[in-house]
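One protein chain omitted, others in place.
For reference, chains read A, B and C in written order, and residue numbers begin at 1 within each chain.
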Amino acid sequence: MQTELPTIYSITEDEIDLDALLAAITLDSTGAAAIFTGMVRGVTRRDDPHETVYLEYESYVPMAEAKMKQVADEIRAKWHVIEGIAIVQRIGRLYPRTPTVLIACTAAHRDTGVFDAARYGINRLKEIVPVWKKEVGPNGEEWVEGDYVPKPGE
Amino acid sequence: MQTELPTIYSITEDEIDLDALLAAITLDSTGAAAIFTGMVRGVTRRDDPHETVYLEYESYVPMAEAKMKQVADEIRAKWHVIEGIAIVQRIGRLYPRTPTVLIACTAAHRDTGVFDAARYGINRLKEIVPVWKKEVGPNGEEWVEGDYVPKPGE
Amino acid sequence: MNRIKLLFFATLRDRAGTKSMDIEIPSDLTIQGLKDKLAQDYPNLAQSMSSVIVTINREYAFDEAIVPQNAEIALFPPVSGG
Partner (left out) sequence: MNRIKLLFFATLRDRAGTKSMDIEIPSDLTIQGLKDKLAQDYPNLAQSMSSVIVTINREYAFDEAIVPQNAEIALFPPVSGG
């Protein structure tokens, strides 16, 4: 068991650097990483088809970082084999094709739940981490509203 | 539907550049990516615990690249929503913590099978793509042998 | 009385017309009581109060909770990060 397992969580205005983040959560015992990233879609076809010029993200930063740490803690409680975790949300004005969010989990082997851990991480981030985005399109702007209401203890 | 969906497959001696590969498989309609990477473990605890100084990878390159394309085709046949696919195997002498392999799949949304597609990709790569590794440890070297025997038509 | 800091995000900030304000509230006011007071004092916020999410000192809070001394209270719509 490593005494110190790397956990990175941050709200940032900087570009998301996948290679650097992956290196930062790779231990000598690490053999596998599952990474999820989300990007700004310029064109959305599902549900309400529309075009996006850019998204404007904002965050309640200190709470968001605390909730990201909570998501990481939840991941470790569910998947004990996870070695490193990185959770990064980029904010500010972000244009189509730009990565906006990253969840990465590492483990010794790939058959240990590392994919499920990353999927859990992005789902939880979208539930409890206080970040909002305003969508700016060719015909105006509109806040994107989530639909999750946190429960006591979350 | 895009007329040209990006598919990257390569055997390389160069560093794997996650950010560049992700950008290359991101379309204007892309909102989600699932990425798997494998790294050289310096310390293995499961099964037969041991230490690794480095791995030496080799490949039957033209066949390997053709089989990587086949894996990408299989992914597209199973998950029609996949937009971009990147499959990269690094070869040569690779030291602990170095990413050795990457499978990345993109889609408009994350609930479309994009995680399962990446997981399928790494599993198939380990079955049918002709790459081998020799493990060099403190006390000598040994070829790592897989256990999958391809079936007719694979 | 209890002096608290209010923070508004996203649609709540647009409706409040400000990112933050310091206000005085009665001691032992609940979150429900605070929402009622805000709906009364700031009519633009009234329609948001039924669905707003509230935090006390960066933890999610619910209608029955008492607002502590010098609390940092944030009000916002359901999150939409990612």
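Just so it is clear, contacts are C-beta pairs under 8 Å (C-beta built on N, C-alpha and C of every residue); 3 or more make two chains touch, one makes a residue touch a chain.
Nothing here was measured: the structure is a model prediction, and the numbers come from that model.
The chain not shown here is in contact, across the full complex, with B. For the chain missing from the display, the contacting residue among B:Ile16, B:Ala86 or B:Val129 is B:Val129, taking the whole complex into account. On the side of subunit B, the interface with the absent chain consists of residues 38, 57-60, 62-64, 66, 89, 100-101, 122, 125-134, 143-152, 154, using the contact rule stated above.
By definition in this document, only the chains that are shown with their structure count from here on.
Counting steps between touching chains, the shortest path from subunit A to subunit C takes 1. Remark: subunit A and subunit C have CA centroids separated by 26 Å (rounded to whole angstrom). Remark: subunit B and subunit C have CA centroids separated by 49 Å (rounded to whole angstrom).
Between the CA-based centres of subunit A and subunit B the separation comes to 23 Å, rounded to the whole angstrom.
Among the residues of subunit A, those in touch with two or more other chains are 38, 122.
In subunit C, there is no position where the chain touches two or more neighbouring chains simultaneously.
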